[in-house]
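Here the complex is missing one protein chain, while the rest keep their positions.
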Amino acid sequence: MGAMETYTSLVPLLVILVSLTAVPLIVAFGNRPNIREAWTLGAAVVKFLLVFSLLPAVLDGRVAEIVLMDISPNLQLALRADTLGLFFALLASGLWILTSLYSIGYVRGAQEKKQTRYFASFALALSATMGIAFAANLLTLVLFYEVLTLSTYPLVVHKETPEAIAGGRKYLLYTLSGGLALIVAVAWTHLIAGPVTFQAGGFLYGLVEGRDAVLLFMLFAIGAGVKSAIMPLHSWLPAAMVAPTPVSALLHAVAVVTAGVFTFVRIIGFVFGPTLLQDIGVWNWLAGLAALTFILASLLAFGHDNLKRRLAYSTIGHLSYIVMGTSLLTPAAMTGGILHIANHAVMKITLFFCAGAIYVKTHKENVSSLNGLGRRMPITFAAFGVAALGLAGIPPSSGFVSKWLLGIGSLQAGQGILLAALLISGLLNAGYLFPVVYRGFFLRPDGISAGEEAKWQVDEASYMMVVPLALTALLSLFLGLFPNGVFHFYDMAKAVAAAVLGAG
Amino acid sequence: MLDSFLGHYAYYTTTALMAVGMWGMLVKNNLVKKLIGMSIFQSAVILFFVAGASKHGATVPILEETLGLEDASLYANPLPHTLMLTAIVVSVATTGVALAILQAIYKRHGTLEEDEVMERMQE
Partner (left out) sequence: MPILIVLAVLLPALISPAFGFTRPGYTYPLAILGAAGAAALSLAGLWRVLSSGSISYHLGGWPPPEGIELVLDPLAGFMAVVVSSIGLIAIIYSRRSLLAEIPGKFSAFYGTSLLLLTGLLGIVLTGDLFNLYVFLEIASLSAYALIAIGSKQAPFSAFRYVIMGTLGGTFYLLGVGFLYFSTGTLNMADMANLLPALVGSHAVLAAAVFMVVGLGLKMALFPMHMWLPDAYTYAASSVTGLIAPIMTKVGAYAMIRILLTVFPLSYVLNDVPILTAVAWLSAAGIIWGSVMAIAQKDLRRMLAYSSVSQVAYVGLGLALANPLALIGGLLQIASHAMTKATLFFIAGAIRFRTGTVGISTLAGTARRMPWTSAALVVAALSMVGIPPTSGFFAKWYLVLGSIQTDNWAFVAVIVISSLLNAVYFFRILEQAYLAPETKGAQAVSSTSGTQHSDSPRSQEIPPSMLWPILFLAALILIVGIFNALVVTEVLRPALPVGL
């Protein structure tokens, strides 16, 4: 962001504080569900509006900044809304509104207990996510990273069954370990470079080299890799599917994992920088590992009949697209990778929304039991189909746009084999997602003959769930046709790539 | 060798006493014997200090008219003596507390053998 000018503004801080203040309010009104939900929705809307208000300035090249306090001598807790940060914040806050609406429908429909704890943890998790997005330096990012881990734990173990508790333990084990690796990496960086904030093109070049640099990068990679579910650090993600579906939707398809890949982009682009990375030669290993991950994950997805687990493996795969894109260090690949953060989020959240709606209405969790439901829940299954198209990379959905860019980027980097891998995984994606649509619309439900079907008592889930999933499905199409529509995601992704690669 | 021993016999003795005391504290099973060992150990250290305070041809550190004040080497070093008075007091207090605790142990468990007490503690 060489040409960016900064100005001090309270808005980044307010964005974080909005949902933070919602937490005690939610707890206080625990016994009045409607008011309590109003706080959640209100906070989500206000947050989104605040974030959106920063967009014009960022597109103009002006970055809002605020330094909060010294969190350690010479290290400051500081927030900065630069292009990448705003990208993530817009995405997360916008989707939170829809997820909150969906959550309300879900917990009421499924009659979950401990709803207050659920909504309060959600609000706290979103505050942490905003903190990560707007973090101006590594230590601030790490602090919010750990808070995110903690605030999502009650959400993962929400159901309080033995499976949930076990899933929670695995989640915690992986994410805390990753967090510790990250902390050590940040401490080392601080000792090498002093109190530096993120800079496009990195700031470590010249300060560290050779074996030390590789070691440092590996520490960072482990730290961010756990949250990004890179293999072999990915096992927590399928295990965390014991959480209620809205949790899986936002947090594990959007916020937590996206925080992970976001951190990766920060590290690659704003800490190490392309020159240093090319010098130490890790980028091709990382890209290769990512490609391996998405092929493997796509194959593993076939083996899981449980819908949410299948979607979990799909997430693992797509996150690796992003990591691969970023590590290829070419303009198109990087733009594609960053853009895919948004595209994947929108599409994946649609899929999870659909899975949750199906569960609430029919208590069915497995793909093989979804026969015939499409005829009863047409909107849900149609949305699923649209999102599936996107994930497979078929135009005119947004998934196609990012995949196209990733493909071009691979060629630019001279790694044609990665293009092949992309195409193959696109086919695999179609392979494990389309059966859902096919079964839903074209097969007869098990155990019910043609004649009885008309009396089958199943229909769409409540509007609070159906509206969000329809909206996100439509959004994925919209972003495919107009990648810059409303949110300017494409422009922002391109700007980040240019800044990182141009300056470094 | 011999006159090194003769010259430093005090230190060798105190070391031996310390060893005896430690052995008693750590190896003996009876709690009272442990306490005695502790006492021996502390006394050994006290003796060490006092031995270190002595000088050739010096007398006790009480002012004597005939010797006068000018030559300090005529008196043994009084400072360690005072320190050890304090240490003796500490030792006495510790022994007192320990004995009180032993009484309480006996009241609760009815025995003063370490292994038996540990057995009875688990019940």
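Going by the order they are written in, the chains are A and B; count residues from 1 in each one.
Just so we're on the same page, contacts are C-beta pairs under 8 Å (C-beta built on N, C-alpha and C of every residue); 3 or more make two chains touch, one makes a residue touch a chain.
Because the structure is predicted, anything quoted here is derived from the model rather than measured.
Colleague: Just to confirm, in the complete assembly, which displayed chains does the hidden chain contact?
Modeller: A, B
Colleague: Which residue numbers on subunit B touch the omitted chain?
Modeller: 22, 25, 31, 34-35, 38, 41-42, 45, 48-49, 52, 79-80, 83, 86-87, 90, 93-94, 97-98, 100-102, 104-105, 108-109, 117-118, 121
Colleague: List the residues of subunit A that touch the chain left out of this view.
Modeller: Those residues of subunit A that touch the unshown chain are 69-73, 75, 142-143, 146-147, 150, 157, 160, 165, 168-169, 172-173, 176-177, 180-181, 183-184, 187-188, 190-191.
Definition applied: only the chains that are shown with their structure count from here on.
Colleague: Could you give the separation in Å between the centres of subunit A and subunit B, each centre being the mean of its C-alpha atoms?
Modeller: So the centre of subunit A lies 70 Å away from the centre of subunit B.
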